[in-house]
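What you see is the complex with one protein chain gone and the rest in place.
== subunit A ==
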Amino acid sequence: MLTYILRRVALALSVILATLVSTFLLFFAGPSDPAQAMCPETRCNPARLEQITKSLGLDKPLSQQFLEYFKGLFVGRDFTYAGDTVHCGAPCLGYSFSTRQSVNTELFTRFPNTVVLALMAAVVFVTVGVTLGIIAAIRRGTPADRGIIGSSQTFGAIPYYVLALLVALYPVVLWNILPQYAPISAGVGPYFLGMLAPALILGLYTSTSYTRYTRNSMLETLSMDYIRTARSKGIPERTVLVKHGFRAAMSPIVTILGLDIAALLTGTLITEQIFGVDGIGRRTLAAFRAQDLPVIMGSVLIGAAVVVIMNLVVDIAYSFIDPRVRLQ
């Protein structure tokens, strides 16, 4: 188990490194010019442009920039800006080109908002999706099944941003049924209430695919020979469904769930944007617009780490659910 985890961590680190290198190279290979993006339109001249380029460290060779970035990650580095030198301790993600804030602060103050939103949504889609999927599977072929499948298909066929916009517009902004997003500084109550609308819509929308996965998985499980064996023991049907059916049906769902949560943690971009949630997705989008390389690199780093960690969590969880799976 321990060697397994160590091996996985080593693998994880190389994945993250590769992601960082490619982000870096892609950024410079593309038509990006952060200095130009930051140069005030009205007063921009070659001298000013050069000054900005220099202050961002963009005049140095690529390899050196990258090495410095890495040094920052592991041992920290010093930044000189307008004559002042500040030390940025490890793991240093640098300073935002556009806001001059430490990327660590920029991202780690926002990341919790994304986590809260993602987890609240996950609670919604797991409960709603799995419950409906199980009901549909057990009541297979009945009006209940058709109703659940039909409505979840219809709901899932509407483009997500349309739904999100409608919810943001009507119940939240116009009718004031659901409160708007408030930062945590406004208090714990308003904060969580404000998360309700985005978490609900994100959760309900995602639940449609969970209804489908769960129904399929449960039906497949219920057709297994071991379910027939369980029935032939003379135990109550409920026990057959719960003890023998449910757990087996859930094991493939756990994998999907882990990866979905990872995807949400890397930024629930549309939702954050539409509901004004100050999360990591929204910040990254802004960074892309501003060609703000350090922030982009920072969120890529967080994203890669999240994906890698969730994969590990899924594998470990899986080995607890299915005794045939041994970690090695």
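By definition in this document, contacts are C-beta pairs under 8 Å (C-beta built on N, C-alpha and C of every residue); 3 or more make two chains touch, one makes a residue touch a chain; residues count from 1.
Rule of thumb we're sticking to: contacts and distances are computed from a predicted model.
Student: Which choice in "Carbon monoxide dehydrogenase", "Bifunctional protein PyrR", "Protein-arginine kinase activator protein" or "Peptide/nickel transport system ATP-binding protein" gives the name that UniProt lists for the one chain left out?
Tutor: "Peptide/nickel transport system ATP-binding protein"
Student: Return the single residue from A:A230, A:I253, A:I280 or A:V314 that touches the missing chain.
Tutor: Reading the full complex, the residue touching the unseen chain is A:A230.
Student: Could you please point out the subunit A residues that touch the chain left off the display?
Tutor: Interface residues of subunit A facing the absent chain: 141, 224-226, 228-237, 244, 247-248, 321-324.
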